[in-house]
Structure formats: structure tokens, C-alpha cells
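For this view, one protein chain was removed and the others were kept in their places.
So, chain A:
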Amino acid sequence: MRLRLVPETTDIDFFKYRRSTFGVSMVLMVLSLVVWAVMGLNFGIDFRGGTTIRTQSTEAVDVGAYRDAIAPLGLGDVTITEIFDPSFDEDQNVAMVRIQAQEGQESVTAETIAEVETALQQVDPSITFPSVESVGPKVSGELIQTAFIAVAASLAAILFYIWLRFEWQFSVGAVVALFHDVVLTIGLFSLLQIRFDLATIAAILTIIGYSINDTVVIFDRLRENLIKYKQRALQDVMNLSVNETLSRTVMTSGTTLIALIALLILGGDVIRGFVFAITWGVVVGTYSSVYVAKNVVLWLGVKRDWSKPDANQGNQFANIDA
């Protein structure tokens, strides 16, 4: 007996509630932007400079005592968070201490770090410091810029590639969907105040990569069906295409999610934020491929006469065979 997540043939009308689904997407996007504007992002030291010290101890973490020990040093904003992870041993207690970038210094000096470490050792003699990272404000400013360029360049490259291989309407639809995914991810990170650092940017780019993958597969089928069924209404052809590829969409998202959830639970706390972003992105990306990208194409309309030989047609790779 085979495991079938999706029946052999489906005939779901994905565009029945297209106004409301697209509306919900837009509302969520606006909400994300509002949350981002109001709550801001919990930038890691990559983006705002400063130092993080990871502490590990056999004693329980006492955030208050840590704070009291560091306060007399007058280092400004210091955040201390205890970290829990299923992969930790029983007597492994981990916390992160984050110190803001110090006025007029390129990076937090070794003396400052040594002072903090000594202060913490007085609270808890068994404490060790498995990692210490320090980023100067100059670099963090550049990293923000690079991150912005990376996301913008990815969107532009995809806009161009899809336009090259399909039609401009597809290209717009794909990029709106990707923009939707990016904004929703940033919104979630802002809402939950998850640390936003360089790895998060990498995750966002991965989301873009995954989401476009999904969108393109459905576009590809849509193009094929548009050639096959010249007379049917665009909405019907789209529905057919989404239904035909539904089984594949669910399978691929399924296997990717299985892998990601394994990583999310067992992969350790260091990359949890990164994996969380990608996991969220796979869910949002799969949704947006159907409900955002296709909706945009539906509204923009698309060329229906594919009879002319077209250089952009999708079979130029089809003569590769094994």
C-alpha cells in the first residue's frame, strides 16, 4: 500500500477564494511591515556591532546574578539570555551575554572582555566561555549594506531569468511572491524578536531560492497547458496546472520539511534561528507560489497565442538524454 498524501487526481478550485486569499496575504504583508516599524528587529552583533560571549557552566544560570556582576563595569546595554536545547547534557547550562558596541572603539577591547569574564567567574567559578565574538560598528554597517544588496540582487536576477524563460507577467508574479515571503519572514522575526543576523540573511536568500523553485515548477506546467488548451479560460488552465503539480508540491515540501524539522530539533542551538527561518520560508514559499504568484499572473493576464515558434519556449533543454 502506497503512502499517498494527495489523491491521484484532484480538482480543487484554488482560485475560488482568490480575492480573500490574496487579500489575506496583502494584509499579512502590511502587518509585517507595521510590526517591523513598531517593534524593530533584534539585530545580532553582525549588524549593530558589539560583543557576544557564550558562557557554559555546570551550575544553573542565574541571569540576575550575572547582570549584577556585569553592571558595575558600566558597559551600557547588556543583554543576558539563557539558552535551552535538547542536545545539551544535564549539567550543561548555557547563556549568551551580549554587550553593545562601546563608544569610540572599533571593537570591544580585550580588557573589557577580560573584565566581564572575571566578573562572571566570581559569580560562578566553574564557568567557561566557549565562544567570544566581537564586531566593530564599521564592519556591521557594511554588512547591513551587503545584506541589502544580496537580497535586492537576488530578486533582480530572478526577475530577469523568469522574464527570459517565460513572460514578463510570470516574472512580476514570481517577484511579488518572493517579496511577500521576505517581508513575512522579517515580520515574524520582528514579532518574535528572534535574533536577526547574517545567517538570517542567508536564510532569507535560501527562502527566495526555494520559493522560486516551487513557483517555476508550476509556471512550467502552466506554460505547457496554455499551449495545449488554447481555448480554455486562463483561470481554468491555472487550476488544472496547480492540481496536476499538487502531488509533487506536497511531496517536495514534505521531504524538505522532514529534513528541516530534524535539523530544527536536533541541530543544536547555534543554527536554530537559521533553520527556523528556512522552515518558515518553505511553508510560506509553498503557499505564495499558488496564492500570490499565480494570482498576480491571473490579474495581469498572459499571452494566449503560443502557436508561433518562440525562442523562449521551454524545450531547448529537452534533447539532453541519458
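The rule is simple: a contact is a pair of C-beta atoms (placed from the backbone, for glycine too) under 8 Å apart; a residue touches a chain by one contact, two chains touch by 3 or more; residues count from 1.
The rule we apply is simple: contacts and distances are computed from a predicted model.
Novice: Refer to UniProt and select, among "Rubredoxin", "ABC transporter permease", "Aspartate carbamoyltransferase" or "Protein translocase subunit SecD", the name of the complex member that is left out.
Specialist: The chain we cannot see is, by its UniProt record, "Protein translocase subunit SecD".
Novice: Out of A:58, A:81, A:118 or A:131, point to the residue that touches the absent chain in the complete complex.
Specialist: A:131
Novice: For the chain not shown, which residue from A:29, A:61, A:275 or A:297 touches it across the whole complex?
Specialist: Of these options, the touching residue for the absent chain is A:275.
Novice: With respect to the chain omitted from the figure, which of A:21, A:121 or A:247 is a touching residue?
Specialist: From the options A:21, A:121 or A:247, the contact with the absent chain belongs to A:247.
Novice: Mind listing the chain A residues that contact the chain we can't see here?
Specialist: With respect to the unshown chain, the touching residues of chain A are 2-5, 8, 54, 56, 87, 106-107, 110, 113, 128-136, 138-139, 146-147, 149-150, 153-154, 157-158, 161-162, 165, 198-199, 201-202, 205-206, 208-210, 212-214, 216-217, 219-221, 224, 244-245, 247-248, 251-252, 254-260, 262-263, 265-268, 270-271, 274-275, 278, 314-315, 317-318, 320-322.
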